[in-house]
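Take this structure, written in structure tokens, and hold onto it; I'll ask about it next.
Yeah, one chain of the complex is gone here, protein chain that is, but the others are all in their spots.
Each chain gets a letter, A and B, in the order it is written, and its residues are counted from 1.
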Amino acid sequence: MNLSYLFDPEHWQFGVAGGFPQLILSHLGYSALALLFGVIIALPVGLYIGHTGRGSFLAINAGNAGRSLPTLGLLMLMVTLLGLGLLPVLIALTVLVVPPILTSTYAGMRAVDHSVVDAARGMGMRPWQVLTRVEFPMALPVIMGGFRSAALQVIATATVAASVGLGGLGRLLIDGLAVNDYSRVLAGAIVVAVLAVVLDLFLALVQRWVVSPGMSGQARRAAT
Amino acid sequence: MIQYLNNNSAVVLDALQQHIWLALLPVLLGFAIALPLGYLGVRFTWLYHPLVNTSGVLYSIPSLALFVFLPVLLGTKVLSPINIVVALTIYTVALLARTVADGLRSVDPTVTQAATAMGYRRFRRLIDVELPVALPVILAGLRVATVANISLVSVGALIGVGGLGQLFTRGFQLFYLEPILVGIILSVALAGIADLVIVLIQRAVTPWARFQRGGTA
Partner (left out) sequence: MSRLRLIGATVTGLALALSLTACGANDDPLAEETTSGGSSGGAVTVGSANFAESELLAEIYSQALEAKGVEVKRSFNIGARELYLKALQDGSIDLLPEYNGALLAALSAGGAPEGVSKPEDVLGALKKVLPAGTEVLEQATAEDKDTLTVTAETAAQYNLKTIADLQPVANKLVIGAGPEWGERYQGLKGLKEVYGLEFKEFKPLDAGGPLTVNALKDGDIQVANIFSTDSSIVTNKFVVLEDPKSLYLAENILPLIRTEANNPTVSGALNAVSAKLTTENLTANLAKVQVDKQDTATVAKAFLTENGLV
């Protein structure tokens, strides 16, 4: 195991094309955009299905159907159809993150105790209020779980962007492979894995911060 | 697309066959490794968190990197399918070990206590009581792992061994849609069939689950 590429300070300078900071930023950029689009698409759909119970077949099966779409094939299909650029990569990665977010949103909503919803209705809450003040906060831990696994997947998979000429940490894998420089491939793999772990820890913190204390059990602990 | 299939049926069938082996063999191997590993994670509670965390890290290693690195670690040939099989086995174990542990942990303690009271020893109790009760959770994990593997195999095409993924790279090099479409459709269909088979197995081996569902609905 040769770590020389990883620890070469030259590769860590800011603003250098092909250096780690620039690759990490573009990698995070693709991933963040895909997650953003994924949330924009999947969250409302999941909330709607979970709230109304209509179309639950879609939500349940979206998970496995989405996972079965090979991202590399989808990416190459999109590039062949749309040409080079960011758009095909974003489409392929968004398709990757929609299923876990959709499925977990639905599952979170379904897991909300019916009696709580009934109580909220009984208190005179409108459907919109029931959704935003009761169901969504109660479903949030599960939704966050799905979001975190989507984030892990997209970070590991965004490496394919390099196979169609874009940047991101996949460049280290593709270029290292092309020139038979294993030290570079190893550096790429390590940085991607570390990035994924750091991101997951960060999201765990976010989760603790956004989830209502009543849900995480902190309030109960404080009361006793 | 029909024309493409007519002209290239041999290539496509070869790719499909390779894809099936490369994806499903790791599922079997991974399942066999994950069962005892997951059990250990429950039996020795201090092992559970390291198990979950290691799984998470393993799963976040990009597959391409693993495909490239295994020859260095294992001394296998660079184009050997063994590299793909081992890499996907690692992912399967990473997914399933945690699921097995979670499944076993989800078994109601009163159930295990009842079994113990009936005179079950630890191993018999595991096989006869805990595993069957945990089976729905474990099989759900198996479905995820199987489907994920089937779609991951294609990445191997970037190093020349990727089952249906080779149709992607070939189509891509020529900017030619047909092979890519055929590859995607076959890959998704394969995942669908494998998923369905596991669901059928699940129905067959956990008949009580249906009654429960029927009872509460």
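Convention: contacts are C-beta pairs under 8 Å (C-beta built on N, C-alpha and C of every residue); 3 or more make two chains touch, one makes a residue touch a chain.
If you're wondering where the values come from, they're calculated on a predicted model, not measured in any experiment.
> Kindly state which of the options B:94, B:181 or B:198 is in contact with the chain not pictured.
Residue touching the absent chain, from the options given: B:198.
> Looking beyond the chains shown, say which of B:55, B:92, B:112 or B:166 touches the absent one.
B:166
> Pick out the residues on chain A that sit against the missing chain.
The missing chain touches chain A at positions 17, 80, 83-84, 162, 164-165, 171, 174-175, 177-181.
> Could you list which residues of chain B touch the chain missing from the display?
These residues of chain B touch the chain that is not shown: 4, 7-8, 10-11, 17-18, 20-22, 24-25, 27-28, 31, 77-82, 85, 127-129, 131-132, 135, 139, 157-161, 166, 169-170, 172-176, 178, 190, 193-194, 197-198, 200-201, 204-205.
To be clear about the criterion, only the chains that are shown with their structure count from here on.
> In their shared complex, at which residues does chain B touch chain A?
Going by the criterion above, the answer is residues 56-57, 59-66, 68-69, 72, 143-144, 147-148, 150-155, 157-159, 164-165, 167-169, 171-172, 175-177, 180-181, 183-184, 187-188, 191-192, 195.
> For chain A, which residues are in contact with chain B within the complex?
64-65, 67-74, 76-77, 79-81, 152, 155-157, 159-160, 163-164, 169-170, 173-174, 176-177, 182, 185-186, 188-189, 192-193, 196-197, 200
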